[in-house]
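Every protein chain but one is kept in place in this view of the complex.
On to subunit A.
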Amino acid sequence: MAINVLICDDSSFARKQMARAIPPEWEVTVHFAGDGVEGVQAIREGKGEVVFLDLTMPNMDGYGVLEAIRKEDLPAMVIVVSGDIQPDAQQRVMALGAMAFIKKPIDADKARAVLTDYGIMVRA
């Protein structure tokens, strides 16, 4: 059965870039959210079994989303995809329960490497 993947980013260009980077061999249904509030809502609806999450967003940022996931104990594996590559940012999101961190700009190789490393996507 296809896995529900949520791409949560305020930039439509970044959402498109992320969608293109999802390995074609991975069987998924892709959903989109334009900020953290929409993102948490989508995760509550089961659309975010795997979440590609941006950090800098209006309304609710990526840190807020991670806190909400933890507080409500939502079932989501979060991979943060961010341009904020400061060591501090990476440590903070990992401490908040993110599974992995990918530096923007995203591409298919980076996505595939993380997805297989963490066993999220099993190689056929």
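The rule we apply is simple: a residue touches a chain if its C-beta (ideal position, glycine included) is under 8 Å from a C-beta of that chain, and two chains touch if they have at least 3 such contacts; residues count from 1.
What we mean here is this: contacts and distances are computed from a predicted model.
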- Task: Refer to UniProt and select, among "ABC transporter substrate-binding protein", "Histidine kinase", "Phosphoribosylformylglycinamidine synthase subunit PurL" or "Electron transfer flavoprotein subunit beta", the name of the complex member that is left out.
- Result: "Histidine kinase"
- Message: Under the stated touch rule, tell me which residues of subunit A contact the chain that is not displayed.
- Response: 10-14, 16-17, 55-56, 58, 82-89, 104-105
